[in-house]
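Please find one structure pasted underneath; my questions will follow.
A single protein chain has been removed from this complex, and every other one stays in its place.
Chain lettering (A, B and C) follows the sequence in which the chains are written, and residue indices restart at 1 in each chain.
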Amino acid sequence: MTAAKEFSAADLAAMYHKALYIRTVDEGIRGMLRAGRLALAMHPPTGQEMIAAAMGLHLEQSDYLVTIYRGLHDQLAKGMPLELVVGEYFGRATGACKGKGGPMHITHPASGVMVTSGVVGSGMPIANGLGWASQIKGDGRVTVTCFGDGASNIGAFHEALNLAAVWKLPVIFLCANNRYGEMTTYADATACEKVADRAAAYGPNMAGVSVDGNDPEAIWTAMRDAVARARSGAGPTLLEAHTFRLSGHYFGDANTYIPKDEMAEAVAKDPIKVVREQVIAAGAASAEEIDGWQAEFQAQLDAAIEAAEAAPFPALEEVEMDVYGVAS
Amino acid sequence: MTAAKEFSAADLAAMYHKALYIRTVDEGIRGMLRAGRLALAMHPPTGQEMIAAAMGLHLEQSDYLVTIYRGLHDQLAKGMPLELVVGEYFGRATGACKGKGGPMHITHPASGVMVTSGVVGSGMPIANGLGWASQIKGDGRVTVTCFGDGASNIGAFHEALNLAAVWKLPVIFLCANNRYGEMTTYADATACEKVADRAAAYGPNMAGVSVDGNDPEAIWTAMRDAVARARSGAGPTLLEAHTFRLSGHYFGDANTYIPKDEMAEAVAKDPIKVVREQVIAAGAASAEEIDGWQAEFQAQLDAAIEAAEAAPFPALEEVEMDVYGVAS
Amino acid sequence: MSEEKMITFTEAYTRALDEAMAADPTVLLLGEDIGDKQGGGVFKVTAGLEGKFGSERVRTTPISEQAIIGAAIGASLAGMRPVAEIMFMNFITGAMDQIVNHAAKLRFMSGGLTSVPITIRTRTGAGTGNGGQHSDMLEAWFAHVPGIKVVVPSSPAEAVGLLRACIEDDDPCLFIEDGVTRVVKGAAPPPDYKIPLGKAHVEREGSDVTVISYGRPLADIRKLADQFAEEGVSVEVVDIRTISPLDVDTIVKSVCKTGRAVIAHEAVRSFGVGAEIAAQIQEHAFSSLKAPVKRVASKDSTVPFARVLENHFIYQPSDIELSIRQVLEGK
Partner (left out) sequence: MSEEKMITFTEAYTRALDEAMAADPTVLLLGEDIGDKQGGGVFKVTAGLEGKFGSERVRTTPISEQAIIGAAIGASLAGMRPVAEIMFMNFITGAMDQIVNHAAKLRFMSGGLTSVPITIRTRTGAGTGNGGQHSDMLEAWFAHVPGIKVVVPSSPAEAVGLLRACIEDDDPCLFIEDGVTRVVKGAAPPPDYKIPLGKAHVEREGSDVTVISYGRPLADIRKLADQFAEEGVSVEVVDIRTISPLDVDTIVKSVCKTGRAVIAHEAVRSFGVGAEIAAQIQEHAFSSLKAPVKRVASKDSTVPFARVLENHFIYQPSDIELSIRQVLEGK
C-alpha cells in the first residue's frame, strides 16, 4: 500500500457530510416513532455513523454490502436511495422491498446492498459467497459484512472467518464494537479483550485491526487499508471499530442497564458533535456550510417521509408472491 | 502447580500399559472386521493411544468424558469395562447401550463416559454443561471433551470455548490434531498454523497448549497441568496433541490421499513401537513383561469377543423403548 | 382455579420458573440477557430470578444458541434440570444439532443410561411487525422428532401448569410462548399448579362439530363457540396442549361423537401440525366423518413486515368460522 492516499481535510469533510446525513435520517425516523407516525422495531445506529461513512467513502457502488438489523447507517452510506429506505420503514409498496422485508431485511442490489439480516452472525457466511463469486469472476469487487461485538461469539462468525482466510476471500468483516449486545456487556459475553484478537485464530491470511470507530481519520485509514488488501487479493480483514450505541439497542430502550456515567461520557463524545468542531477547526467546512448540509438532508428526509406516507400499501396478493420464482 | 508430580519411569510404564491395551483392542476389532466377523463403520484410534493414556491416568473415575466416533481409545482409557464396549460394537443386548447406540454413541456414566457423538464438534457445548454442573455443585470434577483438528473449524467449537472461558469452566478441550479431517488435510481446511493458536480468541481464562501427543512425557505433563488448572478452578484449557491416524479415517480407508512418505514416516514413529523401546531402555518394564501385558490384554479381548458373539441380540421391542422416559 | 386474581402470560411464565426454582435446587436458567443486570430478559420473564436464586443458577449467556442448548444438555446429564431460553424461535435454527441429534436421542442411543430433562422456552408468532426472521411457528419440526415433547399453552393458567410440568418431565421439552398475547390476562391458577403432558383438554363439550387447536387461536375459537351456541350450534373445543406426543385418543373420541372436525393453528398450512391431526382423524374416525376434516392455518409464505400484509398472512378467525359452517353443511 505504498501509494495509499492520506487522510485530508476534504476527506474529513466528506466523512462528516455522510455521517450527518445518516444522523439526520436516524433522528428523523426516531422522531416519527416518537410522534406515533410510525410503529416498528428500530435499532438506531446513533453514534456509529463514522464507521459507515468510512465504508461508504472507500467502496464502489458495485462493491457488496451485507449488513444487519442495525443497518440504516450502512444502507445510506452505501448509497441507497433515501425514499426506498424510508418507504420500507413505512411498509409501503414504494419501499425497497415493497414493504415485505421491512427495516431488518432491506435489500437493494443496484446499490450493492445484498442482504440485511435480523439473525445475529448470519451475514458473514453469506458475505463469503459474494467474495467467492468475485474471486471466480475476477471482478475486483470487495464485500463488506457488518456485525456487532456480540455477534463475534456465535458459531457463524468462526466458520465464516476461517473459510474466508483459507480461501483468501476479498471480504472485510467489519465489527462495530459498541460495548453491548442487547443488554449484555461485552465482558459478560466475550472472553477476549478485543474482537480483533480473534484474527489470530485465522492465521496470516486474516488481518486483524482494532481502531476507534468514532475517530474519522482512524476508521477512514483502517477502512482504506482493508479495502486495498481485499481488492488486491491479499485477503480478508477483521476490522474492529470501537463505538457506542447512543440510542440504546432499540428505539424505546430505557438503557437502565447502562451506567449513567458511561452513557454521559459517550454522549459527550458523540462524533456528530465532536467531529463537527474538527471539521470547522480544520477549515474543511464552515458552521454555516454544515448547517446548510443539515437543512438539505432534512429537506430530503421530509420529502421522503411525505412520499412514503402518501404511498399505497402493498397489495394483499403480495403475501403469496415472491415465495417462489416463476416455475422453471 | 508448585507441587506438581514429575513424570517418572513408572508413569512411562503406566502410559505404555494403557496404550498397549488400547492398541490390542483396536487391532483385535479391526481383525474381526477383516475376518468378516463384524461389519460396521469403525474409526480406529490407531496411533493416538498416548493421548488417551495420559487422559486416563490423570482423570478420576468420577471425572467426565465427552468423546467422538473415534473414541475407542478414550472410552477404554477412561476405564469402561471391555465387554460393554465390545458388546456394543457387536450390537448385542449386553453392549453398553444394549446395541442401540453403537460404536459412535457409546455411553457409560459409571465410568464417566457421558456422551459419544458422531456429529463433529457437538460434544464441546455439552461438555460445558457438565462443567457448569460441577461448578454449581462444587464437586471438583473435571470434564474432558475430545475432538479432532477438523472440528476446530465448526461453529460449536467457537461457541463452546468462548462460553467456557467467560464462565471459567473446569473443562479441557482436548484436540487430537492428526493432520486430516476425513480426506482433507489440516492446511486445506484450517487457517491457523496450530489449533492451539485459537486459544487467543478466548482471552486469559483459556490456556492454549500444543504438544507432541505421541511423546509420553509431553502429553502426560500437559494433561497433568490442564487437569490441575481445571480442578483448581483456574479455568479451561485448549490442549492440542499432535498425532497421526495410522489406520486412516475409517476401517477400510485406502488412504490414497495420504502421501506415501508421510504415511511411511508416521508408521516409523508409531508410538506403540517407539515407546516400547523407551520403556525398556528406562528399565520401566522388560520386553518379557510387556509381552506378558499384551498376552493378558489379548486374552481379555478374546473373552470379551467370545462373550459378545454368544450374547443375544436386543429384543425388537427395544426399537420403541427409551424414546421417552416413563410418563412423568 | 381461583377466579379472583388475573395474571398475564408473561407473569405466568415467571411464576412457573420461580415456583420450580424454589421447589427444586437443580432447576437452572440460562439464556441471553436473562440476568438481573440485563433486566431479566428482553421480555422480562426472568426478572428478579437471578437475585432470588443466585448467579450460579441463573446465567446470562453470550449470543451462542448452540452453546446454550449444549450447556443445558450437559448440565442435565449431571443431574440438573436446566431451562434454556431461546429468545425467538427462528434462532432455534442455530441449535438444531444439539436439540435433534443430541437432546432428543441421548436416552435412546445410551440404551436408557442417560436422559436429558431440559426445557427449552422460546417465543414466536406473527403479528409483532418483526417480519420474516422473528415470527415463525416451527413446532411441526420438533413434533417430527421422537424423543422431545412439544408444548404450547393457550391461557396463563395453562402456561403455569404446563411449564411446571415440562421442567419436572424427564425428557427434553420445547415450550413455545406467543409473542403477541404476552400481556393478555387470564385467571391465576392455585399455587403449585401442574398440568400433565401428553393429554389433550376437552375444554368445552359439544355435539355438532369438534374444533381442535393449541395456543393463540383458542381465544378466537372460544368466542366463536359462544357465537355458534347462540345459533344453536354446539361446538366441542379440544385444546391439545401437548403437540407431541399427540393425544390422538381424545381427539378421535371427540370427532367420533361430533362427526365433524376443524383444526386451526397459526403455523403455515402445508406440512404443519394440522396435517397429522387430520390424517389421524380420517384414519381412526373415518366412518363417523360427515364432512372432510378442515384445516385453518396461516398462508404458505414468509411472514411479511407491512402490517396489512402480516394481518393477511395470519390465519383469520373468519376462516375458522367459515370452515365450521362448511363442515356443518357436509362440505
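The rule is simple: a residue touches a chain if its C-beta (ideal position, glycine included) is under 8 Å from a C-beta of that chain, and two chains touch if they have at least 3 such contacts.
Quick caveat: nothing in here was measured; it's all calculated off a predicted structure.
Colleague: Which candidate, C:Glu11, C:Asp97 or C:Asp169, sits in contact with the chain we can't see?
Modeller: C:Asp97
Colleague: Out of B:Ile22, B:Ala53, B:Val113 or B:Ile154, which residue would touch the omitted chain in the full complex?
Modeller: B:Ile154
Colleague: Which is it among A:Glu27, A:Asp188 or A:Asp322 that touches the chain not included here?
Modeller: Checking each option in A:Glu27, A:Asp188 or A:Asp322, the one touching the absent chain turns out to be A:Asp322.
Colleague: Quick one: say which of C:Met87, C:Ile120 or C:Ala143 touches the chain that got left out.
Modeller: Only one listed residue reaches the unshown chain, and that is C:Ala143.
Colleague: What does the interface between chain B and the hidden chain look like in terms of residue numbers?
Modeller: 39-41, 88, 91-92, 97, 99-105, 117-121, 150-151, 153-156, 181-185, 188-190, 256-257, 313-314, 316, 318-320, 323
Colleague: Hey, which chain C residues sit against the chain that's not shown?
Modeller: For chain C, the residues touching the absent chain are 90-91, 93-94, 96-97, 99-101, 104-105, 108-109, 131-133, 136, 138, 140-141, 143-144, 146-147, 244, 246, 267-268, 270-276, 278-279, 282-284, 286, 289, 291-295, 300-302, 304.
Colleague: What is the set of chain A residues that contact the non-displayed chain in the whole complex?
Modeller: On the chain A side, contact with the omitted chain comes from 64, 66, 95-102, 105, 107-109, 114-115, 117, 119, 122, 124-137, 143, 155-156, 159-160, 162-163, 166-167, 318, 321-328.
Keep this in mind: only the chains that are shown with their structure count from here on.
Colleague: Take the average of all CA coordinates in chain A, do the same for chain B, and state the distance between these two points in whole angstrom.
Modeller: 45
Colleague: Residues of chain A that touch two or more other chains: which are they?
Modeller: Correct list: 153-156, 188-190.
Colleague: Residue numbers in chain C touching 2 or more other chains?
Modeller: In chain C, the residues touching two or more other chains are 61-62, 64-66.
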